[in-house]
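Structure first, commentary second.
Only one protein chain is missing; all other protein chains are in place.
Labels A and B are assigned to the chains in the order they are written; within every chain, residues are numbered from 1.
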Amino acid sequence: MKPISKWIHVLGITGLVLLFVGSWIGLFVAPSERFMGDVQRIMYVHVPTAWNAMLGYTFAFAFAVASLWTSRPKWDSAVTATIEVSLLLNALLLVQGSIWARATWGVWWDWDVRLTTSLIMLLLFAGVLAMRSFVQDPDRKATWTAVAAIVAYIDVPMVYFCVRWWRSLHQVQSTPETVSSSMILPLRMNAFALLFLGIWMVVYRARLETLRRRQDQVAEPARLASVGGMEDV
Amino acid sequence: MTIPRQLVTIVRKDLLLEWRGRSRILSVVLFGVVTLLLFSFAVGPDSVMLRAAGGGFLVLALLLSSILSLSESFRVEQEQRAIEGLLLLPIDPVALYYGKTISNTLFLSLLAPILSPIALVLYSFEIGPTEFLSLIGLWVLSAAGLSAPGTLYAAMTSRLQSQDVLLPLLYFPLVTPVLMGAVKSVSLILNGDPMSQLGSWAALLTGFAVIYWSLCGLLFVNVIEEGS
Partner (left out) sequence: MENIPESNTPAIAASGLGKRFGRHWALAHCDLEVPSGETLLIAGPNGSGKSTFLRLCAGLLKPNRGDIRVFGMDSQSERLEGRRLLTLVGHDSYLYNQLTALETLRVWANLSGSGLERSDLESLLEEVELREWSNTLVVGFSAGMKKRLTLLRTKIEQPRLVMLDEPFSALDPAGQELVEQWIRGFQQDGKTVVIASHNLPKAAPLCHRAIYLKKGQIRWSGSPSEVVSGRGGRP
């Protein structure tokens, strides 16, 4: 098996550096937001986390389609790894969102559209991974994971819209949509940082999954010679 | 034999099996009633709160009951590997999926006319016959939305030991749009709809049902074949 390309390590280290620099700029250099003050700085990790979580799930969907189409194990490793990393980002998203809600609205949870959708998304994809642990046969595990991932992904936009409609009957908290140019730099840096780190983690996790699967496999036994008489069998 | 005819045979077979096992229908209904009571006890005897939440409780009771009927619909297929016998005839997996989804929808729809009057009485709702019919109609639409992914996942999890945990875990988060749509619609019917929002919620339920009936029908063959 080929060793993981050194460019992945480069990507990972670049991501780490970018995250450090981007967060430093976001915390200390970028100007305070006019209405929310320093609390708003959480946006510099929150928004990139959200982007990358959704991007990750989108790739998981694409890998799942490939897995069903080709039945090749490498796509199953890719689906599993991508879902796991995206779940991590999703969980972080919920924590960050909760902190932001506490700081701006005084409550740990508000039935905000994005927060509620994120929670349902987490449960959807966590369910896909949970199902894997109950299936032994690797081919069936791969097929069912792909099916469940596709079904879960298609659900996300519907969840988003219906939560939004559901919430529209209640008072909607607004969040700043426009971002000034001085804030865009740390936002983009962190977005790429998380993307690079995400890719780095996915590659390693997929490799781990492939190695585990190979370890569970047993090579086809040697062909036994046919015998002349029945008494020899 | 064509797919539509195979589909009809499957639906008739399932309805016959449901009829033969009708004592089970009674158990599912009783389970729904117990659920309604439990929710009510959680809120307390405050009739104003109960009326506000009553629509939601009814939909939740129906949703929880749906898990029982979905898992049962494939238990009868696995008992003596009857489903394998069907696949070998051969039956087109598409006919099998839509046949089972239709019979699951019909069975789930049956729960509404039984549980709704009970909820109406418990929570002191008074609605006219047109509202009652809208209620039933909305539930049938919701049942269609629930049955599509429910049949797919019930087929998957019926082969596993842990079906009682895994099916709700996979199914409940997925059907939150149906849950929200149904709760909103039912509440609007029971408590009034001054801004005429019922139409949009009904459209959401329809959209969900259409998308999942198509998607799950496509994916079903992957779940039911290859030794699954």
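Following the convention adopted for this analysis, a contact is a pair of C-beta atoms (placed from the backbone, for glycine too) under 8 Å apart; a residue touches a chain by one contact, two chains touch by 3 or more.
All values derive from a computational prediction rather than experimental measurement.
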item	value
Option touching the unshown chain, where B:Val28, B:Ala53, B:Ile67 or B:Leu86 are the choices	B:Leu86
Positions on chain A where the hidden chain makes contact	136-137, 139, 216-218, 220-221, 223-224, 226-227, 229-231, 233
Chain B, residues in touch with the chain not shown (by the definition above)	1, 5-6, 9-10, 13, 16-17, 20-21, 76, 79-82, 84-92, 225-227
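Criterion: only the chains that are shown with their structure count from here on.
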item	value
Separation of mean Cα positions, chain B and chain A [Å, integer]	31
Residue ranges of chain A in contact with chain B within the complex	68, 120, 123-124, 127-128, 130-131, 134-135, 137, 139-140, 143-144, 146-148, 150-152, 154-155, 158-159, 161-163, 165-166, 169
Touch list for chain B against partner chain A, complex	149, 152, 156-157, 160-162, 166, 169-170, 172-174, 176-177, 180-181, 184, 197, 200-201, 204, 207-208, 211-212, 215-216, 219, 222-223, 226-228
